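Excluded from the complex is one protein chain; the other protein chains are retained at their positions.
By letter and in written order, the chains are A and B; residue numbering begins at 1 in each of them.
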Amino acid sequence: MKENIVLEMKNIHKGFPGVKALQGVEFTLREGEIHALMGENGAGKSTLIKVLTGVYEKDEGDIFLKGYDKAVSIRSPQDAQRVGISTVYQEITLCPNLSVAENMYIGRTAGMGQNWKKINADADKLLRSLDIPASATQQLASCSIAVQQMVAIARAVDMDCKVLILDEPTSSLDEQEVEKLFGLMRNLKEKGVGIIFVTHFLDQVYEVCDRITVLRDGKLVGAYDIKDLPRVQLVAKMLGKELDDMSDIKSEGAVYSGEDAGTAVLEAEGLVSDAGIKPFDFYINKGEVNGFTGLLGSGRSECVRAIFGADRVVGGKVKMHGKDVKISKPIQAMKHGIAYLPEDRKLDGIVGDLSVRDNIILALQTLKGFFRPISKAQAYKYADEYIKLLDVKTASADTPIKSLSGGNQQKVILARWLLTHPDYLILDEPTRGIDVGTKVDIQKLVLKLAGEGMSITFISSETDEMLRTCSRLVVMRDRKVVGELSGEQLTQNMIMNTIAGGNRDNAEN
Amino acid sequence: MQKIEKKKASPMEVMKKILGRQIFIPIAALLLLVLFNLIVDPSFFAVVMKTNSAGNPVLTGNLITILDNGSELAILAIGMTLVTAAAGGQDISVGAGIAISGSVMLRVLCGTNPKPEAIQAPIIVAFLVGCLAAMLCGAFNGALVAYFKIQPMVATLILYTAGRSIAAWVNHNQLPIVPPGSFSYFGGVIPGIPIPTPFFIAIGCMILIALVLKFTTLGLYTQSVGINESSSRLNGLNPILIKFLAFVILGICVAVAGLIKVSRFSTINYSVIAKDIEMDAILAVALGGNALSGGKFNIAASILGAYVIQFLTTTLYKFNVRSDALPAYKAVVVIVLVVASAPRVREYLNGLKKKMIQNPSRKEVG
Partner (left out) sequence: MSSEKAMSSGKKSGGIFRNMTDTNLLLTITIVIFFVMYIGAMIFQGGAFLKPQAFLNILNSQAALIITACGMSIVMITGGIDISVGGVVALVSMSCAVYLDFQGGNVFGALLIALGIGLAFGIIQGALVAYLDIQPFIVTLAGMFFARGMTTIVHTEPFNVTNEQFVALKNTRITIPGLGSMSKNGTYVDAYIEIGVVVALLTVAIFFCVLRWTKLGRRFYAVGGNSQSALMLGINVRRTKFYSHLICGLLAGIGGFIYFLHIGSGSPSHASGMEMNAIASSIIGGTMLTGGVGNIIGTLFGVLSLSTIQNIVSSAGLGEAWWTGITIAGMLCLFLVIQSVVMARKKKALKS
């Protein structure tokens, strides 16, 4: 092992039933560097982190650490801490009701007694040396989220860590707080700690990191020095599209040609919710398919959730068919003919223990109201119709939806909303985590529905899906709408450029 | 080969299907109790026609006692099942609620005079006022649970503590006695009908809830909210309202149970009436195979569970167990039940089962 390398992961394999999550991934971390681990959802970042921290056991491969002659075996988070690997997660894993010092030292030693005076003094010293604006005896809950994040880091540092993993630490911080956190990271870098930084924010990567490792589909794409990898190329590598891959995919479906084509179905102005997005304007026409694009965490879902009233709307105006409407609850949106297929299928979509039939009729039923239940016979009719139409693979309409595969669950949720015959359908990541066949089915269906006059917003992490279906794309970065592309502009390159933002001239490379 | 295997699997699968049905648990428990009594003393099941003190012919026997005394519990089980399904917790103030609504009914029936010559208001008015009181209690609990998001058991603790005191306060701690007349029919027998009225009231409640479940979407909404609140909200439901509604419906059940209870004695004892009934009602829901953490429910199974508990109680009485020692036995049943259904225990048992299945196959390979 070279002198300045603290961590080396070689030929890491990890599989789950039916999925190869990691295939021969290599990863090297040097002393005193901040190393970004990049990749879209499902690329294998979190699996790699979990293998490293002992949450998962690897199937194959070796992990070498500085100071150990042989490969180390890490079987539990405690093992990882013992050999000097500490992790700070996106959700703060501290106890807000305890003091800062307690959070830094609790659970680390055995025995009954504790010299709190010494601990408070030690904690204060450490906090000061790391420039963390908190005092040892303060209650953690009274610190800002950023400071809490820093306290978690301080705890990790105090445990003599050589490798510090920061798993999306910045997603709930504002700009100033991020700056503070970066200050701390640079400070640690000076002290020789190797930092693995996982984030979705490109700006932050280019601000603070030294090197980048990119993963895609469980495989290593490559490791690069930051100065050798311009943004556009990074995005291309993450999405798996080379720059010269210019093949222009045009919509194949029939285009809606009714009289009212081109009239706005929904217009939103300065819409903003409490989920942390900047106010945005938006419109969609009759029979149009448009999409929100941007990397994960850029605020795509938050925008459509605001339109549907799923988050608390705090400002802005919405017009449906040219008339002002008030949408603050999902039911109001539904009554105006909006349907929303949520991003998180498990958490927000399926009602797990209920049957496929009940899941299909749920939305229509709430629209019909409490005193007009859909009869069992009618429910079966609807269910059978849509099971056939969407080719849902289920034993029967009475099967609990949780026992279906992901793709079939998604089809059931889609059926639920199609059954309400909406004017405007929002599909948030309908193709995530489902098999390829179903992905194609869903895209075809989107084009067919649009041809029949439905307005559809389609969100996907996979750009080529968006290119195939959408005629207009709203581009988002860091929770802001940063551009809109349509017609000729709809190319991989253009999208990547707009997502990457900033140094546009790199695109012409 | 394959054909033979299929044939072999089918009776197993039928078994599995029967075992998998939720209602199997209370039925099995009931059968077990019946069997036990058949072996120990078959005369347990004797039903004879006797003439009661008022000169009416009535059926008597342990089975009739079970159907009669189990009525209140069966009615409460309906509401408790809904609350459990929607809120994922239980209401422990139902006993106190019965005391309040019963006290209110007596107050309306007797007026200010604790021993009136004749009832001061029509029974239906008394019942409706009592019902309103119980629904208010339910609404109070519901508001704390649904709106303030306090755990159901803790929120209902308030009324559990205060309920019986409020009931005493309603009648200024006097014990009004309803003059003899038709009021006693609700807890006794109607002249000419040999079966106790509470049984008919319970049947009426069951039919009513069956109709409500058929002609409204209550069932679907309640289960949906109990299983996945976030998803329900995105489908246009109002989880707060539905939880609140479940508590109010339980309030109505409490009022009906209260009517039967006070009618049985034509008076009320604030500290004893419907004592510990909340425990039995929760137990009925659990015995019915409903998850106490909410979600899918089966009211028929809960009702059956209620009668199983009454069966158990009557059996224990027959073995001369004192009424105030009963809770100790029931507590043992509860603990056995929750331990058997605890996810960790189930996981462990499943693991054991797998090992047992895997081991022989491994031997074959070896």
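For the reader, a short list of remarks on this structure follows.
One rule holds in what follows: contacts are C-beta pairs under 8 Å (C-beta built on N, C-alpha and C of every residue); 3 or more make two chains touch, one makes a residue touch a chain.
Because the structure is a prediction, the values reported are computed rather than measured.
Of the listed residues B:I39, B:A328 or B:M356, the one in contact with the hidden chain in the full complex is B:A328. Mapped onto chain A, the interface with the missing chain covers residues 77-78, 81, 89, 92-99, 102-103, 106-109, 111-114, 116, 139, 141-142, 174.
The chain not shown here touches chain B at positions 92, 144, 148, 150-151, 153-154, 157-166, 168-169, 172-173, 270, 276, 279, 282, 292-293, 322, 324-332, 334-335, 338-339, 342-345.
The criterion applied here is as follows: only the chains that are shown with their structure count from here on.
If you check the complex, the residues on chain A that touch chain B are 308, 310, 329-331, 334, 340, 342, 347-354, 358, 362-363, 365-367, 369-373, 416.
Chain B makes touch with chain A in their complex at residues 214-218, 220-221, 223-224, 227-228, 230-238, 295-296.
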